[in-house]
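Let me begin by presenting the structure, written as structure tokens, before commenting on it.
Shown here: the complex without one of its protein chains, the others still in place.
Per-chain numbering from 1; labels A and B assigned in written order.
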Amino acid sequence: MLAPQRSRPLAVTIGAGLSLALMLSACSGSPEGGDSADGTIDVWAHSGQASEAAALETLVKEFNSSQDDVTAKLTLIPEADYTSTIQATSPDELPDVMEMDAPTMAAFAYDRKLIPLEDVVSSETLDNRISGVKESGTYNDATYAVGLFDVGLGLWGNKTLLAEAGIEAPTTADEAWTVEEFRTNLAKLAEVSPSGKAIDLGEANGFAAEWGTFTTTPNIWSAGGTLMKDGKADGVLNSQENVDALEEWASWKEFADPNTSGSAFPDGQTALTWTGNWMYPTFSEALGDDLALMPLPDFGNGTKAGHGSWQWGVTPAAEGNTEAAGSFLDFLLTDESIAAMVEANAAVPGSTTALEQSELYGPGKPLELFATNLESACSSDDVSADCIAVARPVTPGYPTVTSSFGSALLAIWGGADVQGELDSAARAIDSDFSDNNGYQDE
Amino acid sequence: MASPALLLLALFVAVPFVAAIWFSLHNVRLGDPRAPSFMGITQYVRILTDPDVSRQFIDALLHNLIFAAVVVPVQTALALSLALLVKKSIPGVGIFRSLYFLPVVFPIALVAIIWRLILARGDQGLLNSALSFFSGGAFGSQDWLGSELTALASVIVLSIWQGCGFQMVILLAALQQVPAELYEAAELDRASAWQRFVHVTVPGIKPTLVFVALYTMILSLRVFDQIYVLAKSGGGLNEGATRTVMYEAVTAAFDENNIGRASAISVVFFVIVVILSVIQRRATSEKES
């Protein structure tokens, strides 16, 4: 039999493991909710676009060195799990300040994970917000979130390739291509695009994730449909307009580049890409004057675009010392901070004064289209032909809405029957709403 | 002396399991300040009969069963072939033994990411490049993970690649236990290689083969990691064609915050695991007796 001495190294390894465990938990400083009393606030933000996360890290550092009273500790959580993570974290374990995607705000307010900001953030900051940001931060008539920016979704083109195919790029919403023109152009552009594919539709971001809802809802709004009306999805989400719009969308797959590399469009491999403002810095650096920004195609009810982006709220963990949280948000919402952030993601600045000073937005400037889109904004319940920027539904049940719709989108992209998928998504949403008493909040 | 282990098992297996049954009868939402409301067996009725919810669940179950139906025989056969290949102690065979076992030490999350790049659609992925190269361009590029037809098959392939070495080692040990005299006797009887395989090898390792098949089947029912990584981190996996029961449970709990339904799925999942284990054990023990 083998010698019995062997248990000693085992004991040593276990001992080493345990002491390392102690060490790790001692210095982990895990987000243990608000230790705001000692002037430290925990901050959670999503990490999706590398440049955006880097800009935020810089802002936090600047905030910490700008004054001595409050230290903000930033934790970056991957975008894919961000919303689920907050959902899974109980209010007292949350950080003091957290970022959230606009449409999820209502769900967190409903779960008492956010506190109203009227007494937390200064009134100058609140009054200076552009209307789109105001709207997407409001739930039950109170402000639960403030944002540094709003978002723009558009169709970007490579002018050289467009010219090669003999196509002129529309610049204003009125000139948007009809969906028939868009389809014809895709076929033409596929021939001139080096990859053989005309467009990157953002498939690599995952249509089952929030990206899917954000990027395809303009199609259904533009076709005259919407996601929900009066807390009901059946008969709305699965309407004929939506089915036709998504059938059309799925038919673009033959022209779509999978963009696994993440740089098909800036590398000049495809003539078009369908994405948001945050890609502008990359695109303009790669393509320069060759870059064109166009409205999304018009399905009949006028071109539409999404609105409502990442924004910030304060949690009950900060209660008792909301001043520190407020000072951090006031800092984030200064024109200087906003300018630094939008330099990284080229979003529409969220304060009126920052918007006026912007080098990207305003008459004749490169991203004018996004700002003008936001001027005629409306809610998802009531989409008129005149409005362009539409907000996703503000309801505590939104996580179910987007998760059901996203699953349907992914299946549709994979070739599944559109009507069947939307019928089933609508029923799933309605049954969740009825389980939760329609998410009536007081 | 048994108390620490029994206490831990009670806290982290038995209690959660009983809790799952309770949760499955209520509308439980994490972080909801309102108390859970009783809803009877509604969750079960939904996942089993409501056309929408059940369709996803039945699909998921079906994917698990297809996965098991393919992986159990294929992986066992492949593992046995590998074990036979490396059984003979010829020079250098040790290297190959380690090589086939190597993927076993790869976390499946990493395996999924490596294969996601290899299987990338268009001409970007290594597999499409290789196929087009060796077929002289005749073989068009496939969307392996995105297409309804190949998505599950792709997941199966990468899972077999990762798991096969484990079974190989188990079978190899069993092969080495088969007495050499039996082979020598068979050789004297002028039995062909195939006859020796059927009449000496297979009976000799039968209990191990059964164990490996059972073990692989349980693993097939538990598939989750690779599906989650490929579907969530922009892997382009066709979720509808590959979702599994565990994937359903986790997304219901984590993304939709529907702990009640997720628990009901867990309970049904457990019942299925038990039924299949019992059936398989019974079938094999009958054959043996």
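Everything that follows uses one rule, which is that a contact is a pair of C-beta atoms (placed from the backbone, for glycine too) under 8 Å apart; a residue touches a chain by one contact, two chains touch by 3 or more.
Methods note: contacts and distances are computed from a predicted model.
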"ABC-2 type transport system ATP-binding protein", "Cytochrome ubiquinol oxidase subunit I", "NADH-quinone oxidoreductase subunit H" or "Carbohydrate ABC transporter permease" - which is the UniProt name of the missing chain: "Carbohydrate ABC transporter permease"
Touch criterion as defined above, residue of A:41, A:80, A:161 or A:228 at the omitted chain: A:80
Contact residue for the chain not shown (choose from B:20, B:156, B:200 or B:237): B:20
Sole contact to the chain not displayed, among B:69, B:126, B:149 or B:185: B:126
Interface residues of subunit B (partner: the chain not displayed): 1-2, 4-9, 11-17, 19-20, 23, 28, 30, 82, 85-86, 88-90, 92-93, 96-118, 120, 123-126, 128-130, 133, 161, 165-166, 169-170, 172-174, 176-177, 180, 208, 211-212, 215, 218, 221-222, 224-225, 228-229, 232-234, 246, 249-250, 253-254, 259, 262-263, 265-267, 269-270, 273-274, 277
Chain not shown, touching residues in subunit A: 1-4, 6-7, 10, 13-14, 16-18, 20-21, 24-25, 28-31, 45, 47-50, 53, 57, 60, 73-81, 85, 88-90, 93, 204-205, 260-263, 282
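The rule is short, and it goes like this: only the chains that are shown with their structure count from here on.
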Partner subunit A, residues of subunit B touching it in the complex: 27, 29-33, 39, 46, 50-53, 55-56, 117, 120-122, 124-125, 143, 146-148, 151, 231-236, 238-241, 251, 254-258
Interfacial residue positions of subunit A with respect to subunit B in the complex: 80-81, 83-84, 87-91, 111-113, 195, 197, 203-206, 208-209, 257-258, 260-261, 399-400, 403, 407, 410-411, 413-416, 423-424, 427-428, 431-432, 435-436
